[in-house]
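Missing here is one protein chain; the remaining ones are kept as they sit in the complex.
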Amino acid sequence: MLEVWEYRSAYKEPEDFDDFWTSTLAQARQFPLDVKVTPVETHLVTVDVFDVTYPGFGGHPIRAWLRLPKQRNGKLPAVVQFHGYSSGRGAAVEDLLWSSAGYAHLFMDVRGQGGDWAGGDTPDPVGSGPAYPGFLTRGIENRDEYFYRRVYTDAVRAVDTLRHFDFVDPERVAVIGNSQGAGIALATAGLVPDIAAGHFQAPFLADIQQSTRTVRTFPYEEITKYLAIHRNSVDRVWRTLAYFDAIAFARRAQAPAWFSAGQLDDVVPAQAVFGAYHEYWGPKQLRLWEHNGHEAGGAEDLAIALSAFAELLHPGRPTETRNS
Amino acid sequence: MLEVWEYRSAYKEPEDFDDFWTSTLAQARQFPLDVKVTPVETHLVTVDVFDVTYPGFGGHPIRAWLRLPKQRNGKLPAVVQFHGYSSGRGAAVEDLLWSSAGYAHLFMDVRGQGGDWAGGDTPDPVGSGPAYPGFLTRGIENRDEYFYRRVYTDAVRAVDTLRHFDFVDPERVAVIGNSQGAGIALATAGLVPDIAAGHFQAPFLADIQQSTRTVRTFPYEEITKYLAIHRNSVDRVWRTLAYFDAIAFARRAQAPAWFSAGQLDDVVPAQAVFGAYHEYWGPKQLRLWEHNGHEAGGAEDLAIALSAFAELLHPGRPTETRNS
Amino acid sequence: MLEVWEYRSAYKEPEDFDDFWTSTLAQARQFPLDVKVTPVETHLVTVDVFDVTYPGFGGHPIRAWLRLPKQRNGKLPAVVQFHGYSSGRGAAVEDLLWSSAGYAHLFMDVRGQGGDWAGGDTPDPVGSGPAYPGFLTRGIENRDEYFYRRVYTDAVRAVDTLRHFDFVDPERVAVIGNSQGAGIALATAGLVPDIAAGHFQAPFLADIQQSTRTVRTFPYEEITKYLAIHRNSVDRVWRTLAYFDAIAFARRAQAPAWFSAGQLDDVVPAQAVFGAYHEYWGPKQLRLWEHNGHEAGGAEDLAIALSAFAELLHPGRPTETRNS
Amino acid sequence: MLEVWEYRSAYKEPEDFDDFWTSTLAQARQFPLDVKVTPVETHLVTVDVFDVTYPGFGGHPIRAWLRLPKQRNGKLPAVVQFHGYSSGRGAAVEDLLWSSAGYAHLFMDVRGQGGDWAGGDTPDPVGSGPAYPGFLTRGIENRDEYFYRRVYTDAVRAVDTLRHFDFVDPERVAVIGNSQGAGIALATAGLVPDIAAGHFQAPFLADIQQSTRTVRTFPYEEITKYLAIHRNSVDRVWRTLAYFDAIAFARRAQAPAWFSAGQLDDVVPAQAVFGAYHEYWGPKQLRLWEHNGHEAGGAEDLAIALSAFAELLHPGRPTETRNS
Amino acid sequence: MLEVWEYRSAYKEPEDFDDFWTSTLAQARQFPLDVKVTPVETHLVTVDVFDVTYPGFGGHPIRAWLRLPKQRNGKLPAVVQFHGYSSGRGAAVEDLLWSSAGYAHLFMDVRGQGGDWAGGDTPDPVGSGPAYPGFLTRGIENRDEYFYRRVYTDAVRAVDTLRHFDFVDPERVAVIGNSQGAGIALATAGLVPDIAAGHFQAPFLADIQQSTRTVRTFPYEEITKYLAIHRNSVDRVWRTLAYFDAIAFARRAQAPAWFSAGQLDDVVPAQAVFGAYHEYWGPKQLRLWEHNGHEAGGAEDLAIALSAFAELLHPGRPTETRNS
Partner (left out) sequence: MLEVWEYRSAYKEPEDFDDFWTSTLAQARQFPLDVKVTPVETHLVTVDVFDVTYPGFGGHPIRAWLRLPKQRNGKLPAVVQFHGYSSGRGAAVEDLLWSSAGYAHLFMDVRGQGGDWAGGDTPDPVGSGPAYPGFLTRGIENRDEYFYRRVYTDAVRAVDTLRHFDFVDPERVAVIGNSQGAGIALATAGLVPDIAAGHFQAPFLADIQQSTRTVRTFPYEEITKYLAIHRNSVDRVWRTLAYFDAIAFARRAQAPAWFSAGQLDDVVPAQAVFGAYHEYWGPKQLRLWEHNGHEAGGAEDLAIALSAFAELLHPGRPTETRNS
């Protein structure tokens, strides 16, 4: 087991990484934060659910579920959650954990996805060059057109959106996710300086180049398949991806972080999680689950996050108390 | 599509079906209803979770999660839920839907299972004759020793347990489940005369003999595999299973019922769901999902159930009000 | 075998089908036919290859290979070819058959694809709503935004492009393809009134709704998977697809046509080919290959097409001669 | 190939290993050896077959086939054979090899199994805690309740049973098996001090912990699957299994032994066989089959065993002669 | 189940079927029956095993195991057995059933096979035209060169060989086999007029043309694959195979026969077995195993055969007695 604990990624970030993202976010923030919030009838009695639309990359409308404990007073700590690859934000009555635990909970839809596992409602109005079926190779020949440039920006704007609500305490916003969701959460933690906590379960999109060599499964296989056909795009593709590797964001993230990995994971290799973990800047912990695959710790990871966040973010305790 | 709507099962029930179950339940009810209820620390603020142990078949200790909305007054309507094959009751912080919707929610562990998908905590202290790996053929040569005799009895005792709590309105107890869980729920609705409502998503264990011929997948394949080896047990096996087919229970169930089926389901054939539906005694509806498999309507089914149960069982409205 | 020969599709076309396509093509033809033609160095001595870019739907630049027999005089008969799903126009030195047989040969790149099997070079600059990975469900909720609206239009413009060359005889232009390529060729034959001949090998995109029920394989499965998640989009999706079903185009196509089908085809069911064949308006033949799958007649089909086209389109004979 | 020959297992046995087994066997031997022997009509003329029932663990009735050469005089050498995982003792007319070679041949049924490959007739009257479908995780949280505690004890009692027959020479009893059968045979050779010979073909249940890491196939995968759900049981599970690892028994076995292994075996890794082989106490040989999987040497292994046992156990030669 | 019991094959036999086989056998019988018999050292005490070589088709040397009960007097009844596709006669110490039951047992090696499942020792010195990997399409374009012409002839000569031994009663020779072996046995029963009994377990090579349409698995798939490439050989191939379909031989076979079939068999469809059964000339029985695949009744079938043959062929009773 030592092996994987000692793994260090060979990933190198581009010199203008920060410039790229600074200007990308600046552009996106030029669109005013016009947020639409519509209550949803769910028959729930302990949680309120709202359908939220806010401007993401290019000002494109991004959908999310906002869930709040019905009993609330003062400002709430908050959790922004991102979902796995090809999935969507799902149904209004799903994912009640974080709101039931006393958090404002925003579950962002990844644009263009939502066609498998769970439904989504957010279009991606941007086209792409020739691509392998899926999302990983859309726009992959050019960092400006790459799919995840839009998605990571949407995620940062999700935090902006949550913070602009007066019932949310902007200093107590955490980001979480598993798989693709964890990769997006890592990117967000690296791009937004004052995130309060992060939980990253088997994060996809970290140590990408090595991961495509280590595992021969989808979704990473989409990149390999693309390069198998576009044999002369190899350098260009890795150059693009270097702007999106979660390791670079991990180096910039300061929030206390909880990582988890499944040692038998053949979708996101455990070593890639260590690659991101070792370079994570903030305080951090990693739980390696020896007998699990991509599900990693499953509900056990959630219990860990609930407990850790409870101590750090004090759900159920009014902000005023905390600041006094 | 007409085809499946018009399907009628050839299942025939044994003449002494009612005797068998009357005496089985009578025996089980001789064990006093000693229930152990332990609060669980979950960091949730809107829902209370308790670890419940109650005596099932043979008085064996059965585990369940009891979840209640933290804000409650008067007697609550209640939902007993059963899980799918090989799974378990899972973690305390999962499955918050029904308690968040204002119900007392009891999630029963199926004995001996809980080794796949989600964990369980309930042993099955009874052995079995030679069996194919799995649970479907344990004790299958004899109705008295068959695995599901114990499980269905545990389920009836779960209703008994829930009703004995003074915070539960015994007249407003519903049973739900999907797959194996729906089969157990159907059995319960047939065995307990005054269940208030039922939701049966892709019910397993209905029209068993025909289903083993229609689909060639697990778990029904366990029966085929067993008979492939125990070639002389064929009649004995079908005789045993006749006491456990959900169709017989459907004929005796009076609660308003919502069924769902996936037309592409290759685990539980859609026609088997119709087989049970057509013979269901109480008021009933069936939603057939044309492009879905065993997941049937997924969260859409839950939304239907939430809405239907809300009208029927009035969560959030005190019992007193209702009775006046 | 009678069974499949007698199959008739239940497909119904929308009343405004022709309006939709008339206006779609009119819009596309407002973009002037600026065609860029660049010779490619291939080391071939009998065939010249050119890289062509022309304006397709929305005036978007579409790439194609143009191959001509080096020895040519007078106007050439021509063949426009379309490739299979997820593939691309491939390499310059591939697909020498039709130019070697004396035709001007234009091999169109399908936009956005070209990431599997063979490379492509044509972006699709248009985004889409939530979609299942792949191309079949992009924009599927709305006929105006559906992926194949753009592709079929690109194909019509490919014919326009080929005809505008002075070395091509515009009255002798055939369309061919296999699988997706055959579907596009059928659409083109229905949209361009004076196509001279068509060869349709195992055409995809005909009798779509029934085909998704008949086969449970990709790519048709993409539609099923989408509808499994977007359960409320069913009617909307079938309404969209009705504007793109090759059967509607077959009804309008007048060119002499050669169809082929593989009886064991589990990608495009043979019956769907018969569905289109029976409704094809022009003179027609169908060759059913009893022991083949999606490859249908393979090189045997090509030999049939070469021979049929030779008789009809007279490659190697100058136009002048023919007209005299 | 050196690699595997030099492999040494890291297995550590519990300090009270011998105590555990001494008391387990003592308990079992308190049940008097009431053996039921019923002749079976088989139409064979060279071999007699008997259906035997004897008391195993807990005095539970265990079934076995006893086969004897029809022509016999004096005391016979004997072979006790154990079958593979999920299988059973099969039919009376199968497995004629050892009786045809002049041995009293007892083929024990593994309790509760016999539902796949070959039928069995022996129930396991003991239940278990939550378990993954199969037999490997039944009672795995507690050494006293673990499935193989009962099975190994049944095996020892099978030897006791065979020896109690007056036509068997108790000093010439060998144990054999392949896969699970070889694991049980190893356990028996370690638990019964004066076994005369052993043949162990691709023994399962040796070096268990490492094997679950080396191969990702069933049955070892059952343990991994269980631990993937019961994440907090890891230490407890390995502690239980330490009492059942064939390596511990190998250290105590004195009979001359023949091992075989398939280098390509992905069910029982070859290195695990070496793990047991190297620690085997008695005289030993191992044949590694380089191009074979779990079948190892197949009939070649049997020929080796026949020849070796012939020299050692003298079938066909009356005991009296030998002792004179 | 009625369905399969009522199935009738559409197979039509060629007019010169008998001529073809008469001349084929006549040619083969011109080679003198020089038989080589070598005792094999096996360490068995109840059975003697001999390695036999005899002249088959073209006089080519064919290998077989001859096994005899060691205790024998008078003339023995005999069983000729044929093995399954791609397999071989295996090892000397295997397949002891029939000799242990008092028969002279000849187990013929199928030429050229013996490379999978069990080893063989018989070359096929004849080459073939282009063929799909395997044996089914070797020489398939021409009845004279077809692989099974040689194999069936070898089988007839195996009976000739067995009968020429003076310890065999030529009037009590049975033929048996499963799968390919059963097909060969059927052919033999049809070609040799005075066979005494036959046991045909899931016979391959009956109703060949329909079977290649009914199942899509190997080995029948070899024919489909060949025809998928050799599209113009279709008629020629079916014409060849018509000389080798077991149904034609069944029509000519007079020996009392026991058939068995597995209703779930996806290698040899159950209906094909009925196709042969219904046209079998002699007295006959068929046992359909409802929950079994290609293994059909397994050891149960053997028990049936043992019992039936015991009554009919009187193993253990000297010929003299029987004739008196």
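For clarity, chains are labelled A, B, C, D and E in written order, and residue numbers in each chain start from 1.
Please note the rule applied: a residue touches a chain if its C-beta (ideal position, glycine included) is under 8 Å from a C-beta of that chain, and two chains touch if they have at least 3 such contacts.
These numbers were taken from a predicted model, which means no experiment stands behind them.
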Touch partners, limited to displayed chains, of the chain removed from view: A, C, D, E
Omitted-chain contact residue, chosen from C:4, C:35, C:96 or C:234: C:96
Identified contact with the non-displayed chain, of E:105, E:230, E:252 or E:291: E:230
Residue among C:84, C:115 or C:315 touching the omitted chain: C:315
Missing-partner contacts on subunit A, residue numbers: 216, 224, 227-228, 231, 234
Missing-partner contacts on subunit C, residue numbers: 42-47, 69-71, 90-94, 96-97, 99-102, 118, 298-300, 302-303, 306-307, 310, 315-316
Residues of subunit E (touch criterion as defined above) contacting the omitted chain: 86, 88, 112-135, 137, 225-226, 229-230
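The working rule: only the chains that are shown with their structure count from here on.
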Rotation in the CA alignment of subunit A with subunit E, degrees, nearest 5: 180
Reference subunit A; chain at largest CA-centroid distance: E
Subunit B-subunit D separation of Cα centroids, rounded to whole Å: 40
Of all residues in subunit A, the ones touching two or more other chains: 118, 300
Touch-based graph of the chains, sorted into line, ring, star, complete or other: other
Touching pairs - complete list by chain label: A-B, A-C, A-D, B-C, B-D, B-E, C-E, D-E
